[in-house]
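Only one protein chain is missing from this complex, and each of the others stays in its spot.
Entry: chain A
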Amino acid sequence: MAVRDSVALLLTLLAEATANGSWAAVVGVPDLGVLAAAELGVAMDRLALVSDPGNDVVTIAAALLDGFDVVAIATPKITDAQARRLSARARSRGTALVAFGAWPGADLELRCTRARWSGLGDGHGHLRARLVEVHARGRGAAARPVRARLALQGTPFTPPRGPCPQLSKTG
């Protein structure tokens, strides 16, 4: 499975998994917003970060696949053979392998487009919620492309009329 374009979408998937008692590891995402992860519901005590996996990403990912239930991995370049090896290992261990970015031969690929934010005005308010369109396409049962509009972060909110008193333009 591969997730593209949105870290928040990846974190949402991890949140769902860790909420059920699973352990998750994220490899090679040094700029992961951990606070956003906590807000999206990722269990902090079951999350491990390997920000710099060094040159041998495949060995590190393979070691983590042995112990974790979900392993998210971001890697700029991975060969087809390496990807197949890791996918096979994940399948045999029963671990979910989530690639962040391109992944050759992914069973399911999620893309995130048309993000629209609400809550931010012209000098007032703050970012509250984001609506995105998620495109899913893949192989086998997921071969038919699906697109869905969903709220990714926060809950959609209709701002009150007029500027917020404490965050007006002058304040």
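Here, a residue touches a chain if its C-beta (ideal position, glycine included) is under 8 Å from a C-beta of that chain, and two chains touch if they have at least 3 such contacts; residues count from 1.
Just so we're on the same page, contacts and distances are computed from a predicted model.
Q: Which of "Cell division protein FtsX", "sn-glycerol-3-phosphate transport system permease protein UgpE", "DNA polymerase Y family protein" or "ABC transporter ATP-binding protein" is the UniProt protein name of the chain not shown?
A: Per the UniProt record, that chain is "DNA polymerase Y family protein".
Q: From the list A:A19, A:A88, A:L127 or A:L150, pick the residue that touches the absent chain.
A: A:L127
Q: Under the stated touch rule, tell me which residues of chain A contact the chain that is not displayed.
A: 5-8, 11, 21-23, 25, 30-40, 44-56, 59-60, 63-64, 66-69, 112-117, 120-130, 132, 153-154, 167, 170
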